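Every protein chain except one is present and positioned as in the full complex.
Order as written gives the chain letters A, B and C; numbering starts at 1 within each chain.
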Amino acid sequence: MSVPYTIGTPGYVPASQKIPPIALPLVSPRAKVFLDKIERFVEEECVPADEVYEQALGRDVQSRFSSHPQIIEDLKKRAKELGLWNLFLPKNHYQGTGADFTNLEYGLMAEYLGRSHIASEACNCAAPDTGNMEVFAKYGTEEQKRRWLEPLLAGEIRSAFCMTEPHIASSDATNIELAIRREGNDYILNGEKWWSSGAGDLRCTVYLVLGKTDPQNANKYKQQTLVAVPSNTPGVTVKRMMQVLGYDDAPRGHGHIVFNNVRVPVSNVILGEGRGFEVIQGRLGPGRIHHAMRCVGVAERALEWFIARLVDPRKKTFGKRLVDHGVLLERVAQSRIDIDAARLAVLNAAVKVDMGDTKSALKEIAEVKVQVPAVLLDTLHRAMQAYGAAGMSQDTPLARMYGRNRTKKIVDGPDEVHMQQLGKTECRTRGDQMLEKITAQRRKTDELLKQYGMEKIDVLQLDRAYHHAAKL
Amino acid sequence: MSVPYTIGTPGYVPASQKIPPIALPLVSPRAKVFLDKIERFVEEECVPADEVYEQALGRDVQSRFSSHPQIIEDLKKRAKELGLWNLFLPKNHYQGTGADFTNLEYGLMAEYLGRSHIASEACNCAAPDTGNMEVFAKYGTEEQKRRWLEPLLAGEIRSAFCMTEPHIASSDATNIELAIRREGNDYILNGEKWWSSGAGDLRCTVYLVLGKTDPQNANKYKQQTLVAVPSNTPGVTVKRMMQVLGYDDAPRGHGHIVFNNVRVPVSNVILGEGRGFEVIQGRLGPGRIHHAMRCVGVAERALEWFIARLVDPRKKTFGKRLVDHGVLLERVAQSRIDIDAARLAVLNAAVKVDMGDTKSALKEIAEVKVQVPAVLLDTLHRAMQAYGAAGMSQDTPLARMYGRNRTKKIVDGPDEVHMQQLGKTECRTRGDQMLEKITAQRRKTDELLKQYGMEKIDVLQLDRAYHHAAKL
Amino acid sequence: MSVPYTIGTPGYVPASQKIPPIALPLVSPRAKVFLDKIERFVEEECVPADEVYEQALGRDVQSRFSSHPQIIEDLKKRAKELGLWNLFLPKNHYQGTGADFTNLEYGLMAEYLGRSHIASEACNCAAPDTGNMEVFAKYGTEEQKRRWLEPLLAGEIRSAFCMTEPHIASSDATNIELAIRREGNDYILNGEKWWSSGAGDLRCTVYLVLGKTDPQNANKYKQQTLVAVPSNTPGVTVKRMMQVLGYDDAPRGHGHIVFNNVRVPVSNVILGEGRGFEVIQGRLGPGRIHHAMRCVGVAERALEWFIARLVDPRKKTFGKRLVDHGVLLERVAQSRIDIDAARLAVLNAAVKVDMGDTKSALKEIAEVKVQVPAVLLDTLHRAMQAYGAAGMSQDTPLARMYGRNRTKKIVDGPDEVHMQQLGKTECRTRGDQMLEKITAQRRKTDELLKQYGMEKIDVLQLDRAYHHAAKL
Partner (left out) sequence: MSVPYTIGTPGYVPASQKIPPIALPLVSPRAKVFLDKIERFVEEECVPADEVYEQALGRDVQSRFSSHPQIIEDLKKRAKELGLWNLFLPKNHYQGTGADFTNLEYGLMAEYLGRSHIASEACNCAAPDTGNMEVFAKYGTEEQKRRWLEPLLAGEIRSAFCMTEPHIASSDATNIELAIRREGNDYILNGEKWWSSGAGDLRCTVYLVLGKTDPQNANKYKQQTLVAVPSNTPGVTVKRMMQVLGYDDAPRGHGHIVFNNVRVPVSNVILGEGRGFEVIQGRLGPGRIHHAMRCVGVAERALEWFIARLVDPRKKTFGKRLVDHGVLLERVAQSRIDIDAARLAVLNAAVKVDMGDTKSALKEIAEVKVQVPAVLLDTLHRAMQAYGAAGMSQDTPLARMYGRNRTKKIVDGPDEVHMQQLGKTECRTRGDQMLEKITAQRRKTDELLKQYGMEKIDVLQLDRAYHHAAKL
């Protein structure tokens, strides 16, 4: 049975017709076709499967991290049939495999993928695999590509990226301490990582681990090295899984991993010793845009749940449907405004990345990194509040969406760090220039006053002679 | 002497290179040339003239509304020389006079015009004349065009639009009460209007007045008629000028006008008796986009003043420049994020208008109507706070910018009305559809659970048999 | 070993010395002694036990709701020894058992109880038992008191209050549908309740259930009846436990309970048939104040964790401790301001209740119902953000505090309902009076103007004669 109110149903406006007008000239007809296919796949097949997937994991903690529900494999098969596979890949990717969409185009698609918990994985477009595949394709050796990139591209294995550490303030990445010591043709790793997302997954067979090979290097951006570590290497222990507001995000989860004399061959290095920072910076760009667009999709879905509640005839209070309470309408409107603006900001950042290198788009990327999660969490709060206690429970997807996204204000660097950076950049690049412009404009005003025969008077300047006359 | 740090100065990024990437494909090379010319004209000639204009008005209230500073005429002459005249006009305007820019293109220009108090007038692009010219061009008779449109296009006269009334809640326009009674070939007007912007100007020679010719008409949108009233018609009295937070906005101001048996010929009607609503709705569209983009320009200028203060070496507190206080940097960043998103929202609305009729863009226009002034006022508050008491005084342009724009949350309808409308539209057009989609998705989930041989269990469902065993 | 930095440790300011000065005259010396004892008990014994209690519940869902950790019984014993038992009880309680503190005094204590997850239960001061005990004492028959009040007072059994229902909008309590049908000397209950807090607890042996005995009664406040239902009555099934943001709040939890032909004797009715509304309104008063003060305690503890992180020397970013980042200091200050004001608001409401009946304090109680959770959640967000991802995980108590308190914006009625009521009351009780006062003051102004020989002129009134002279 097909889910009504998706493409083909009377009255339903398909995704391709909801593209913001300003973006339209940059979206190819082929991308529009894919966009509509994705919307339909997500709304009709993935969203309904979300709860099935969750149910299949069961209630027992141990089982939740040892499960691999069949439905995700069936969805992957279906996505491949539909051609909705590896859509994030740029044109010139490994062996010409790229789906060849621009970041703008894939961004539009990512919004729909974001609406379902499992759609991204179904289309092999889930983080952190996407970024890791880009790393392997861009910097990997032939051997690394064969061993990890190919099965990743095929959706057979998964991967994790291990960067954050428990004992330091990781929002400053130069603080990381995991030691990578060379011994002959091997590296020996010692240290701990946490918030390694995806590390709980049975199929997660490779970790990209950032550590320090040269902690004394005067250049603190040359101390780090990235190495690929098979997850079954002796000495690797997933000590525990981190919770986020009570959620475990099983079966992938966020691992706290101990590396105890973990030995890998030197050939597992990515790009080269001391070049870890270079790799992680090359990895960051488009991923954040995809992240942000998925968040826009979550927000849009939250708003849909919000308005569905307001018109629900069974939910009347004080004789009125919720839609007749002005306070809630104002919140719908605020979310509508916020989400529409956030989407445009992300798409604009995507276009900037498409136009050149990611570096020139750093400002735009940082802006949406902060803006989008704020919009999303606000919208979720409003929607949850409309549902009452049900909105915080397992009976709507809202609470889980909140749990999954509250961390967005932290991951890839806390908002606060990005804000300071944005503020500093703005002041550093333009502050003096603006001070000089304003000064020059004031000078010009003085010239004009002279030219027009006016003295600069203050609007309220007073003759205070009376003071001298006043008697005390 | 030229003002440094505008186009041509090393390091200065001209306006055409600051267009958001996503908008670029829709901006013609010709528009870019004009954009840079406008930026230069505004920054180098208009902004420095703002204060000169204000000084020329003097301190005496009576004189402030009887002055016409020479500098504005000089700037108009200069704008004409530069070809920066009537830029807002669409292609097919009266006698082929249109500047032929799209709303997107002119929107980009309006941002720069907004930076100066007088630039819009200098380029004959100031409200309400722009909207009034559109009305005359679209709906005027040949006689009306000759008498009012031509001198308006030439910048020789000015006009006002009289709609809001003091004794009713004008945010609901059907409440208006000014009576227009027909007597032979004349209309007789009786009533009061206020907030008639521009009515204080010596050159304001024509008012477009909305009143009721048929207050008993069952269709409450057919009761109104719009007539042109020469401002020197006997019976017209500008009773007083309204203040906004202590500002008089001289010499144009906001008039409170009494119409006492004011007689005009029936030929002064616009479009036709009973068609007033039709005219005012046709008038609203692009004007709000121009308004919004000018506000973006004000916000951008406020941010420039903000960062200029932060880097000012003379303004140190506790041994540090303000730029070294993180709190202020975060506020710069927030404004940067907000303004960039707001600009994109306005430009997107402009493209929607460019793509079709204004009506289809009503949602987008309402969104920016609310979003942009909020962003602007927030940015002004942040900037004012950085300047201390000076920020609220006559020593910076910030306080006046605040005074001029606080009303933006009211004019063209209070934010609250637009928010209710936006919320209602969202719920009305999509609410039921979303409720059905969610219901269908849940049904599909149930089918899938059956298909995968699972019962729907609740994650925490419990066997409460123990209760029956428990002893009380 | 004693936990340092509580009472007796050099430099520690005990609770009795942190009472807001304005409240001091109303706090007895005896209450101060108890306050300090509670602070010490909570900080030194209960807070450290929180995690032990959680660990004892284990990881398996089934076991989590079948566990009764020994440590809570040990703490109860200890609380009894210290005399910290049933502190919430008013003087004239059942058989003279009351602790005899005012609501102000107990409110101050409740702030400290709120800091630990289990302290309230340890002192037999936990909701909903407190409110239920008040119901039994106030409205119960001797038989009911003997059967339920006495073991509740002794901490031997626990209770639940069943009001909210899944299929209606429960924020309007007149919507409830659970049917109570009389059959001879029995009532037969049919319906569902959810969010019955505490229903998961093994020791929860009695439910107070609100249902409709007379759904057709013209007076919609006379349709309801409250009956006591032993939890092991046949036909009672705890269908499932509700989650809040991923937390189950085991072992007490929030039950979704099905009542299927549940039969109880008519003697189980509370107060009388048709008087259910009367009972629930009599139950609400002081409980909300205790709730609010516990929330103040949670907020204060969140702030303590916040500042502890800021000074932590191991958590440096960009070479500075977090305390040296101004943005975070501003947030500490904002929380300090908010919490201090919230505490005063709750204490003032408590005094109002102490001065008369609860009814006269409805405004004050509604105010803190909305104000305090907002302050708490804001403070938690700020603290969580300072801890990075750890702040949302199981490694700090912050995320669980968030999960437990997010619902405070819903329970006892959504904020939105209280806000509407507050706004309406303000307008209804004073609106017309204020309109008349303002009108009278304006009339008096007119009299004074006449008396001082002034005409009422508008500051900017203009002579517009020039208009008539102007040439068109």
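Methods note: a contact is a pair of C-beta atoms (placed from the backbone, for glycine too) under 8 Å apart; a residue touches a chain by one contact, two chains touch by 3 or more.
Source: prediction; values computed, not measured.
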item: Residue of C:V47, C:A110 or C:V262 in touch with the missing chain, whole complex considered; value: C:V47
item: Selected from B:T141, B:Q243, B:Q281 or B:T439 as touching the chain missing from the view; value: B:Q243
item: Full-complex contact with the absent chain, from C:L245, C:V332 or C:L362; value: C:V332
item: Touching residues on subunit C - with respect to the absent chain; value: 1, 3-6, 11-12, 20-26, 43-44, 47-52, 54-56, 59, 70-71, 104, 303-305, 307-308, 310-312, 323, 326, 328-334, 336-337, 340-342, 344-345, 347-348, 351-352, 355, 363-364, 367, 370-371, 394, 416, 418-424, 426-427, 430-438, 440-445, 447-449, 452, 454, 456-460
item: Touch list for subunit B against the chain that is not drawn; value: 59-61, 164, 166-172, 175, 194-195, 242-248, 254, 314-318, 322, 325, 327-328, 385, 388-395, 399-400, 402-403, 406-407, 409-411, 414-417, 419-420
item: Contacts of subunit A with the absent chain, listed as residue ranges; value: 61-62, 65-66, 147, 157, 200, 202, 205, 230-232, 234, 236-243, 248, 253, 325-327, 330, 458-464, 466-470, 472
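The rule we apply is simple: only the chains that are shown with their structure count from here on.
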item: Innermost chain, taking as reference the mean of every protein Cα atom displayed; value: A
item: Geometric centre distance via CA averages, subunit C-subunit A, whole Å; value: 36
item: Distance from the mean Cα position of subunit C to that of subunit B, given in whole angstrom; value: 46
item: For subunit A, residues that touch 2 or more chains besides their own; value: 59, 328, 394, 416, 419-420
